[in-house]
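Of the protein chains in this complex, all but one are displayed in their positions.
For chain A:
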């Protein structure tokens, strides 16, 4: 029958195509090679990377790349955040009144372009941050630097000497910590200005290019795909062992894990708890936990009359199942922390007075005149783990009669509402920008102007928490020259804050880095701008 033939032909055709695909795949497979010994591949989520200009960068991947292609005057010590090392500056002197810092620039450092690094480049770079006045400019703005005064306050006396003046006395540790942050990166002023357009000070060009003196130069950057850094052979601290370091955008944790297991990635950065658990049993992969500065908290808007009652604020602190959330939801990615300075910071304390205690909370609510609870909303960014944490909170609060409505939104939506002070409760993550206690004290315990038009819109302001007395204490700690006294002031501040603030402080971030066996020297600090690639080494003995 002819139809039989047609059917047989079709089936044969289908089989032939399928049969052709398999050997094609296998043939291709045979041509595969492992990552080269002098190249480190990092699987990471880098789709928020939007600019490489140090004066503008404000997210993880950007700050990390900047940390590896630029140098700074001084560096924090990853292992001891209250110690500062020289970078571009060999040494520095501080005047009697504590307002003038004189930096002596190291001899013989060159930019990638071959231009020598001078005090003029440093001054220009810092002035540029203030002039451009992009997001991170506020870090230098702390010292009263404005576009009008910056030329006076930051100036090169000669090629080797830089003078930095602050508007008043600050703790020297604070000044140096800010000058050790990514925003204070030293740029090759001649190269950048050759690409400037109008009065953009090279910002347009620097979004996608780099002009620094750091251990790496920028090879390729394809947005949401990858960034490849090439080593700078003439780096003043010695050329890195890796010829190239590639950051590959791999959005899915499971894909990152597979790539790591197969050796297509050497390091993975965004593994989910499930994948981490599975990898913990693999001999080929090592896991490392690094405490991070980010704090997870609830912000209770004091414009809401119920949340403004001190008893309610305290009750909510007793209504968090800290242990349960840490165990069931966070699974090693975060740890409990109930004070506003993250572990590892100067002045950090590990007091954790609150636990889940329904009776205590009920009594406090009754005291507040709300024995039957109340209804309230919470704006929740729709990502792990904020959604999960908020749901756990919702369940517990229901037992105390509090009806919590969760309003999900993406990061920008919730943040826009938060900044406009239109929320009831906001579940947030606050990451300090530099390794100084003031980075967090300014956020959680400082609100110089609670008015709607306040220029200072940090966390206390966003929650309409009017605290003149605590603001004064935060400012006093900021000016304290003695490091030990300064630490003690923050300790006391945190204990009072813990008891009275409208912030339910809950957890601190832990970064888990997964590395293939044989990969060493990847330095991860507690902040996003202290992650260094230059000492990464791959043991060549791997047989893949």
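The working rule: a residue touches a chain if its C-beta (ideal position, glycine included) is under 8 Å from a C-beta of that chain, and two chains touch if they have at least 3 such contacts; residues count from 1.
Here, contacts and distances are computed from a predicted model.
The complex includes a chain that is not drawn, and of the options "Peptide/nickel transport system permease protein", "5,10-methylene tetrahydromethanopterin reductase", "Cation:proton antiporter" or "2-oxoisovalerate dehydrogenase subunit alpha" the UniProt name matching it is "Peptide/nickel transport system permease protein". Listed residues A:225, A:405 or A:496: the one in touch with the omitted chain is A:225.
For the chain left out of this panel, the touching residue among A:89, A:123, A:145 or A:259 is A:259.
Residue-wise, the contact with the chain that is not shown comes from A:413, picked out of A:394, A:413 or A:535. Screening A:155, A:190, A:207 or A:303 for touch with the missing chain picks out A:207.
Considering A:114, A:455 or A:468, the position touching the chain not shown turns out to be A:455 (whole complex). Considering the complete assembly, chain A touches the hidden chain via residues 1-3, 5-7, 10-11, 13-14, 17, 21-22, 24-29, 31-33, 35-36, 39, 41, 47-48, 50-51, 58-59, 133-138, 141, 207-208, 220, 222-226, 228, 246, 248-252, 254-255, 258-259, 261-262, 264, 409-410, 412-413, 415-417, 419, 433, 455, 457-458.
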